[in-house]
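First, the structure itself, so that you have it in front of you.
Yeah, one chain of the complex is gone here, protein chain that is, but the others are all in their spots.
Now for chain A:
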Amino acid sequence: MEKLFPKLQIINENGEWNDETYRSEITEELTKELYKKMLRSRLFDRKGVNLQRQGRIGTYVPFEGQEASQIGSALAMGEGDWMFPTYRDHAATMTFGHSLKTLFLYWKGRQEGCIPPEGKNIFPPAVPIASQLLHATGTAWAEKLKGTDRASIVYFGDGATSEGDFHEGLNFASVFNAPVVFFNQNNGFAISVPIEKQMKSKTIAQKAVAYEMEGVRLDGNDVFAVYFHTRTAVERARKGEGPTLIESVTWRYGAHTTADDPSKYRDQNESATRREKTDPILRLERFMKNENIWDEKWAEELHESLTAEIEAAVKEMEETPAPHYNDVFDHVFAENPWPIESQKEAYAHSRGDR
């Protein structure tokens, strides 16, 4: 099965060409855009971990190491398409339009963090594993019924493929030929459980076979591979050729969340090695150096301006006024039924507010 589903690559770990199919499209502009987006998300992510350590936000879910998977795939989506992220996919959602402030607000325990910008179809992060695959299938199906050419992309981890919802999502998408891209980030672990304990199959891509859909396995740390192969899947979906299951093989360097200690269940030296060998940002840097489009000054300035952008977002997040308790009550239904209305009144009364 590993032979049937090889790990597709466009540039290798040393930043050298492996597949030149898309050479003409891999411009300096695109390369720099991808580099910028990956660096932006990495700096954001590190800030998130720091803010949690300082007690300025709650539990945070880091994605460092998975930037290429998230950004390459998100960039392959178009205006009006749908995105269904998990709790770990802020690099994807910021690429698709979420503001950094909104993302920080989410981790500050604010409901506002679930609201996408006007015109962006980004669902709130899925917290229960695999539940979102069916929503992506449903929205994609709706677009098909409405006769548009819009597609949906849905993110999920390797652990998610064990849930019933994963299989139901793929099966429905297949039966109804829904224009959806199932984007799996195989980062090797579901909290502490390594993929070998999660499933006996060697790849996730092969699970597509059972549902008679396209299955693609790719190097998830090669942003070009992710971008172009996801784009192909999206195009296929738009043309009515059905769903695709993409397995993007990557790695999370750090903890599952800031509440987790990875040294309990794996040797963190592996992460250190990977930082040097397969890091997605470093790989792009190597590529840019090989292609003579690397500019030290440009990189430094980029770093500075991104840092400033992130600091500004933190400030905005921290200056957002505390929410009013009426937010607990006022959005459960379109109109408050009497039990909620009377609980709301009683609560205000108990505080001496009414």
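Keep in mind that, in the parts below, a residue touches a chain if its C-beta (ideal position, glycine included) is under 8 Å from a C-beta of that chain, and two chains touch if they have at least 3 such contacts; residues count from 1.
In this section, contacts and distances are computed from a predicted model.
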Worksheet item: Can you pick, from "2-oxoisovalerate dehydrogenase", "ABC transporter permease", "Phosphocarrier protein HPr" or "Putative aromatic hydrocarbon dioxygenase small subunit", the UniProt protein name of the chain not displayed?
Response: "2-oxoisovalerate dehydrogenase"
Discussion item. In the whole complex, not just what's shown, which of A:L34, A:L100 or A:A160 touches the removed chain?
Written reply: A:A160
Discussion item. Among A:I129, A:V249 or A:I281, which one touches the chain that has been omitted from the display?
Written reply: A:I129
Worksheet item: So that we can see where the missing chain sits, which residues of chain A does it touch?
Response: 58-59, 87, 108-111, 113, 127-129, 159-160, 162-165, 190-193, 197-199, 259-260, 264-265, 322-323, 325, 327-329, 332, 337, 339-340, 343-344, 347, 350
